[in-house]
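Note that this complex is displayed minus one protein chain, with the remaining chains in position.
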Amino acid sequence: MFNPSIWKKLRRGPQVILLKDAAMISALTGLQSGDRVIDCGAGSGFLSCYLGSIVAPSGKVFSYEKREEFQKLTEANVKKAGLDSVVRVSLRDVIAEGFDEKDVDLVTLDMGDSSLALPHAFSSLKAGGFCAGYLPHAEQVQTFVKAALAAGFEQGETIEVIVRPMLVRERGFRPENSGLLHTAYLSFLRKPRAGHSPVSAMPVSKGT
Amino acid sequence: MFNPSIWKKLRRGPQVILLKDAAMISALTGLQSGDRVIDCGAGSGFLSCYLGSIVAPSGKVFSYEKREEFQKLTEANVKKAGLDSVVRVSLRDVIAEGFDEKDVDLVTLDMGDSSLALPHAFSSLKAGGFCAGYLPHAEQVQTFVKAALAAGFEQGETIEVIVRPMLVRERGFRPENSGLLHTAYLSFLRKPRAGHSPVSAMPVSKGT
Amino acid sequence: MFNPSIWKKLRRGPQVILLKDAAMISALTGLQSGDRVIDCGAGSGFLSCYLGSIVAPSGKVFSYEKREEFQKLTEANVKKAGLDSVVRVSLRDVIAEGFDEKDVDLVTLDMGDSSLALPHAFSSLKAGGFCAGYLPHAEQVQTFVKAALAAGFEQGETIEVIVRPMLVRERGFRPENSGLLHTAYLSFLRKPRAGHSPVSAMPVSKGT
Partner (left out) sequence: MFNPSIWKKLRRGPQVILLKDAAMISALTGLQSGDRVIDCGAGSGFLSCYLGSIVAPSGKVFSYEKREEFQKLTEANVKKAGLDSVVRVSLRDVIAEGFDEKDVDLVTLDMGDSSLALPHAFSSLKAGGFCAGYLPHAEQVQTFVKAALAAGFEQGETIEVIVRPMLVRERGFRPENSGLLHTAYLSFLRKPRAGHSPVSAMPVSKGT
């Protein structure tokens, strides 16, 4: 059991990816123990830590970040989370230099110019592997999906995850008055598997 | 990597728990490989399968169901998902008879009368372990939380998870016109740890 | 045209009813110029002002408030909004004393104990007239609807109105990051018309 109080103890630099989005990235791509993941850019390292908690103990997260201060922040957070044997953080401009790993199960992209990293992501993924983009704006989603199709990916679902906190009190039950409305859209892509037809949508939000 | 196409192949009996809710139950309780979980009632076994995919290969899911047809359905789905070494499905009226396991990390409850199983859940959990209720109605949440406090639990967050599928097309970007609005509220509880003060809320939906 | 900048100039005492909810109360009940409305309790008078702007110039809003400071606040706001010939504000405990008017088109209720005013509302409404409850908590809705059926009303829709503000900027299009999540549920009731079968739901949120 990964201690959920850890999240309160990690230090926050750039805007962090919250559990609501990390949870859905992991679940929709079937991530599990033993998997190998590339996470880029690391930012504060929250997503790297969450993915690390799922692929541990035998899997790996290869986390890339181009700004040294964020690489160090991510390394510090990974250590606090007790995941230093699972998550490795590299300082690199991946758009220029690409990733080292091959045959990974998942690539997550959260950069201003994520779409430029898609050919690298495609080449690092195993057949059937997933790529997930974390994209705040509508236009970024369009650019991302177009670049993904050009790079050879199959287009999957694009979703927005909304968590409504509820107040449960003696005086009554209701949603909280104010809070988070939007973080980012999540766009899912898949590298085709030889001899397989495209995967149909996963039942993330479809009733019976 | 757990094949996400599996979800399309499992058979659906009673209303299934969707990935959006399963993902958040797993993420908010810090579930990971090696953990031991009780899931009750099993229904069609979707939640058991998702939790099994996370705790595999060394963890276990002890799935309970009181109706024989649903127990058999869950067993068939667990087998199809390749998780028979991880998930064990028992036929039992747990409210009357309780659970066999002790010191589990997580108990998930999805029954019409889940609140009646809370004392059993409390006694099966290790200190610091979580219980998550899947509760369609507001009144059930109130009953559940009151019974939980009476059983010794600390009250955690109650949330609703909403996933908006987006259309990303040449002609434009927009949310889908219609779809799923509600499945259930998720209520989280924690068994107190000796000498620890109550855990503060996890950053599921709080910005920096 | 009612100057929408007025809303920024009115003074706010107790929690005000926002345009999103006032707009839907007006639209779902078919309110228009010339109608007669009872609004209770007045609070800061925002709902009285909005309803007044719709029923003006020939209609009337009879606004009731039991706390003198809020009655005075509502009167000041009504004056600022230029609606003193349309909205009349009375100081009264309506649960004990009832309303003076008969054959009104709409009664709006926003009090902690709104359900206790339902028999008065029923007796003041014309046949076919509407009552709308502004109810923050789930339990209040249940109590309100039960009391309404007991008082002779037909149950209409209960809704929650959510407005997502969008950012439209050079750098991209997206929902705002944080903001309002919940104000109150709106519950609609109708006084039966002699010889008419109950009205079916209005197309507030149903596609073609």
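To keep things simple, chains are lettered A, B and C as they appear, and every chain counts its residues starting from 1.
The rule is short, and it goes like this: contacts are C-beta pairs under 8 Å (C-beta built on N, C-alpha and C of every residue); 3 or more make two chains touch, one makes a residue touch a chain.
Owing to the predicted nature of the structure, the values given are computational and were not obtained by experimental measurement.
Only one of the listed residues, B:Asp100, B:Asp113 or B:Glu176, touches the absent chain: B:Glu176.
Among C:Leu31, C:Leu73, C:Val87 or C:Leu118, only C:Leu31 touches the chain left out of the display. Contact residues of chain B toward the unshown chain are 136-140, 164-165, 171-183. Interface residues of chain C facing the missing partner chain: 1-8, 12, 15-16, 18-20, 22-24, 26-35, 50, 53-54, 56-57, 105-106, 128-129, 138-139, 141-142, 145, 155, 157-168, 173, 175, 179-180, 183, 185, 187, 199-200, 202-208.
The definition used in the following text is that only the chains that are shown with their structure count from here on.
Over half of the residue numbers at the chain A-chain B interface are used by both copies of the sequence. Across the assembly, the mean Cα position most removed from that of chain B is the one of C. Superposing chain A on chain C by their CA atoms means rotating through 180 degrees, a value rounded to the nearest 5. Taking the mean of all protein Cα atoms as the centre, the chain whose own Cα mean lies nearest is B.
If each chain is reduced to the centroid of its CA atoms, chain A and chain C end up 44 Å from each other. Centre-to-centre separation of chain A and chain B, using mean CA positions: 22 Å. Each of the following residues of chain B touches two or more other chains: 138-139, 142, 173, 207.
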